[in-house]
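Here it is, the structure in full.
Apart from one protein chain that is not included, each protein chain of the complex appears where it belongs.
Now for chain A:
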Amino acid sequence: MFGYILKRLLATIPVLLIVAVFVFLLLRLTPGDPAAILAGDAATPAQLERIRDRLGLNDPLLVQFVTWFGQMLKGDLGTSLISNTDVVDMVSDRLGPTINIALMTIVISVLLAVPMGVIAAWRHRTWIDFAVMSFSVLGFSVPVFVIGYILIQIFAIELRWVPVQGYASPSDGIGAFFSRAILPSLTLATIYVALIARMTRASMLEVLGEDYIRTARAKGVRENVVLFRHALRNAAVPILTIIGTGFALLISGVVVTESVFNIPGIGRLTVDAILARDYPVIQAMILLTAGIYVLVNLIVDVSYSFFDPRIRY
């Protein structure tokens, strides 16, 4: 197992290298000029040229790449071209809110979706099944920002239970954190509950038709033990895959929710950096996202063996 993990971790190096080269080139081929964002609308072409020189944007592409890559190997992701702030600091400041909201979303999603999926499969073709599947379709279909606005209207504006917007770190107090994280997490959870519930139901339906389930029931094993110990454990592999991918997606793509709830996360950082062509920040964000995907996939793969002993590494 340890050898396998090490091998997988080593395999991430070429992946990240390829991503780095690709992103670097792609960004330089995209139209846009960070110097123009920095200098503002009234800057003359000559002023822009001088700023580009200072920022190193007029250097040959190879020189820019070697400089950036050399810094990156030393753990230095550079400085934002726009705000002149260290990129590692910028990203680490913004990572906390995103990870915390993503974790809360996944916890809510799993706690709601797995039982929903199991019950829907168990009560296949009854009104419970239809209700779960209808919720699932709804969760997929309604845009995230609409759910966000509805939740804000009910819980923040009408009932005034929670603030409309903002983020507080758990270190500011668990109450402050929960009150601000609950609505964005519920908003994001809608789609993941739908996804995980569907996957759980499909996976459970397959397993519930197996001979060993019939045998277990014939032996008089209690139904909840059949469902949650025998069936769910065997149905877990595809569910885990969905949860893992969902987490990675949450880390990298929650910009709409971050905007609606005014959460200073990495989704907004990425979009702002792209709009300003802030190359070092975009590069760092894409590398980080690639790294998270690789890591989450590894964790998911390793966790398979805990649920299914037939899977060994």
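Rule of thumb we're sticking to: contacts are C-beta pairs under 8 Å (C-beta built on N, C-alpha and C of every residue); 3 or more make two chains touch, one makes a residue touch a chain; residues count from 1.
By definition in this document, contacts and distances are computed from a predicted model.
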Name check vs UniProt for the chain missing from the figure, options "Chemotaxis protein CheA", "Peptide/nickel transport system substrate-binding protein", "ATP synthase subunit delta" or "ABC transporter", returns "Peptide/nickel transport system substrate-binding protein"
Among the options A:L26, A:V66, A:L111 or A:V137, the absent chain makes contact with A:L111
The listed residue (A:T12, A:Q64 or A:S83) that touches the chain absent from the view is A:S83
The one of A:G70, A:P143 or A:G173 in touch with the missing chain is A:G173
Missing-chain contact among A:A102, A:I147 or A:L227 belongs to A:L227
Touching the hidden chain, out of A:W68, A:F135, A:F261 or A:Y293, is A:F261
Logged for chain A, residues touching the omitted partner chain are 31-33, 36-48, 50-51, 53-54, 80, 82-85, 90, 93-94, 111-112, 114-115, 118-119, 122, 149, 152, 156-157, 160-166, 168, 173-176, 178-180, 182, 217, 222-224, 227-228, 259-262, 264, 268-269, 272, 275-277
